[in-house]
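One chain of protein is taken out of this complex; the other chains stay put.
Let's look at subunit A:
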Amino acid sequence: MVRYFTRLRVRRIYKWGGRPYIFDRKLKSYGFEYLNMSVEGQEAVTTVTPGQYILIEGNDDEYPFVAKLLKLFGDESHKQKKALVQWFLRLSEVPQNKKLLLGRSPHPQEIFYYLGRACDDEINAESILGTVHVQHVPEDTPFPEPGTKDTLYVKLSWDTKAFNVLDPVLMQDTSASTPPKPAPPLFTPCASPTATPVSRGPVHHALPTPDPTVMRRAGSVSDTRATMSAGKRSTLEAESIHSASKLSASKILSAKRRGSAADTPGVRKKLQLSIGASPGKKMTRADVLCELLDEEMESEKVVSLKLSSSVSHSLQHGCSLSPMRSGCKTPNGQRRFPWKLTSISLDRLSPTALGEQDFSSDLLLAVIPLALEDEVFEAGLPTDAGSANTPKKRQATPRRNYVRGQKPTTPSRRKESAMAIREPALGVLAEEDSEDSPMQPIALTPRSKRKSAQLVSLRIRKQLNLLDNTQELISDGDDDCFVPSKKELQSSSNEEKTDSEEETVAKKTRGRNCKTSVRTPHKTPSKKVTPSTPRCATPCIPSRTVPARQPGNILEEARARLHVSSVPESLPCREQEFQDIYNFVESKVMDGTGGCMYISGVPGTGKTATIHEVIRCLQHASDMDEIPTFRFIEINGMKMTDPHQAYVQILQKLTDQKVTADHAAALLEKRFSNPAPKKETTVLLVDELDLLWTRKQNVMYNLFDWPTRRHARLVVLTIANTMDLPERIMINRVASRLGLTRMSFQPYSFKQLQQIITSRLNKVKAFEEDALQLVSRKVAALSGDARRCLDICRRATEICEHSASHPSSAGLVKMSHVMEALDEMFSSSYITAIRCASLQEQLFLRAVIAEFRRLGLEEATFQQVFVQHRTLSRVEGLQPISVSEGLAVCQRLGACRLLLLEASRLDMLQRVRLNVSQDDVLYALKPVRD
């Protein structure tokens, strides 16, 4: 999966470009030709023009909204910037239950043309993040191969009900500008020549936010380009050759490879330029650059070791030998020749080389291992024709930043990150030590060492279970490729060390990596170290070989209907509550506002069932287009291990993401507090609310605070058992946010219970009327728990069935059966237990009571009771038992909880209490004494 990262802290500046071409007098609005975006502190400007596909800031960092820009307009003051867009949907934005309508597995890059009308198509222009490339794929043609995964594809449209084939006319104006070939064009067709446009393909990766580095690079590129004359280049060349001789072995190797692979002056010049720009003091940086080349080779090998991608990569490797010239001859930037290796290495160098003069620290940032299978660089081949390649370089750099998962905002931070890179790159430092000694090329090529290092790293990777799912490796190509190559770098420097040492080092770096990429928890290495339940796992209970038998007779039928799990046709007896909740949720959904509701009631009074019914009805209504669509999410305090897991579950149900609790909280916070034009109302049911209680109550606080946000569109329905829960356990600020919309479900009255059973039975005649009344009266008197009522009825049918001689001849469930069932469920078993106890146990109980009476206390030690027991057994004419046996008797009674005992290590001194009333014991023992 490709991920996007939005940076909150970056302040983007939006400026209208060009002159307002339309002026609408009525609305007093101006239309604009294009919009320039820049990031604060950066000179570079990105331009968006109507007709382009844009990314719009949304709830999700990784998947910003996609839309096509139709029109840009603003008011007189030029402060308000608006844009008219045509939305596109990602599959993740389609409601969960509708996803299946697609009928096939979606392409990861697939989007859908949005035909619904629920979403506002006028957006704030300042939420535009950048541009993206969208391509229309006709219905019957397959999606282009994964090679071009930087493009989003649109095949179908979505009208909130179904997926339809997209009318190509809708896409026509764009398809004119988009070449049908898989490779993205380098220039946005309508971009003005001065404002350097961001080409689309790579932007998909890099431009969810105009990264500061992106912008900067853009600026720097244009700067350096101006200074870069051909003459200067040639003078630098000599110098760079000299400095190259100083390079350590591995660098020379790379230099050699460079020479052999792409024996083109263009290449050499680029590299030499980069070295020569500051030969003396920037040596280390140059080293790093060269190291990069090595590393690239290594990582490429690593990649090629992977089973999945081995073929393609070795191919690329082979292609790198093809001459470079022909590529340079192609007039514009649209090159699709597979010179992967060279192009990448060059490309990686070139921007750094160019940017070096002004932003030296950038250089190190750029030196980041990168995923090789990327098509981006294919297009971004650097050529001598300077003007043509500048945009490509820019593509390359942000991409790297992305891979690194590290986005420094300020120069100081950038330096930090540079250090972070330099540190793991131990190989560089090690080689620097030997820098002074003049070295012959090739001679010291540590190829063999590198090989061993590869082996080691491979082993490590195995240990880390990284090879487990190659599938993921492919899809997560970027970061997964990145990690091994990084490790590679490490292991090559630490070859002599043992495996374990290497692993610790690797972990350390990973830890550092984690620190630097705070904002990218998807890449936090912990996930890789401890393989967790895979995302794609589809757990299920194996299906049975023989299908379940259907109920055979009336009693079985009745039993099936009376089971709590069977969903009744309607919910009787909760009409009022149903209506109230329905109205509440419906109004919120209609208005697009949020709200909280607290529902209380003892267990088994139909709270959850009523809400489910409400949601079912509302969903039906929204299907019928009576109300806007909404989303229903349910969490249950009992079904999570920790209150904070609530965030994780909500987020997972909303967006299918699996993240840690803290991150989920942050994402949800963002989602609910930021305005997003295309937002459906979310209805959240929180069952067993009291279990979400934490000491600081932050989970509850958030749950009730989100609905109050202006843009949240969140309706929270909470359920708990106690009516006064808000007053009892919530602190004021939480209780206040919960509000006063409360509802209490009263326990069912006997009539209601009767009605429930009758409606469930639904004309299946299995019960006598009196029997039903008895059950419902009994339950209503005790708890009013409908579950209990149904269970008793079910049990009564069983008893009825058993009592009949033949199952088929069993008649109606009569009073006697119900009585028996009631007895079974409600009668206390203590009395029977005492009656069934052995003689000595009964005697001991009597001794306990006798001792209690003697002491006048409800507690005695075993020793005291035992004296009584002994005398009693003498009275009864029984052989007195030994102390050990007496203790055993006592323990047996304690295990049944007829007695409450202290810990048995106290032996004779343990204190004894009765767990039943004395009267019960005496009553139970009476017949025995007679």
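The rule is simple: contacts are C-beta pairs under 8 Å (C-beta built on N, C-alpha and C of every residue); 3 or more make two chains touch, one makes a residue touch a chain; residues count from 1.
The definition used in the following text is that contacts and distances are computed from a predicted model.
Asks: Per UniProt, what's the omitted chain called: "Origin recognition complex subunit 4", "Large ribosomal subunit protein bL19m", "Ciliary neurotrophic factor" or "Dolichol-phosphate mannosyltransferase subunit 3"?
Replies: "Origin recognition complex subunit 4"
Asks: Touch as defined at the start, partner being the missing chain; which of A:Asn762, A:Thr832, A:Ser904 or A:Ser917 qualifies?
Replies: Touching the chain that is not displayed is residue A:Thr832.
Asks: Pick from A:Val169, A:Ile541 or A:Val875: which residue touches the chain that isn't shown?
Replies: A:Ile541
Asks: Among the options A:Lys696, A:Arg728, A:Arg897 or A:Lys926, which residue touches the chain absent from this view?
Replies: Of all options in A:Lys696, A:Arg728, A:Arg897 or A:Lys926, contact with the hidden chain holds for A:Arg897.
Asks: Which residue among A:Leu91, A:Val648, A:Leu753 or A:Ala847 touches the omitted chain?
Replies: Of the listed residues, the one touching the omitted chain is A:Val648.
Asks: If the missing chain were put back, which residues of subunit A would it touch?
Replies: 465, 468, 530-534, 537-551, 556, 559-560, 563-567, 602-604, 638-642, 645, 648-649, 688, 691, 721, 785, 787-788, 791-792, 794-795, 798, 802, 824-825, 829-830, 832-833, 835-841, 863, 866, 870, 878-879, 881-885, 888-889, 892, 895-898, 906-909, 915
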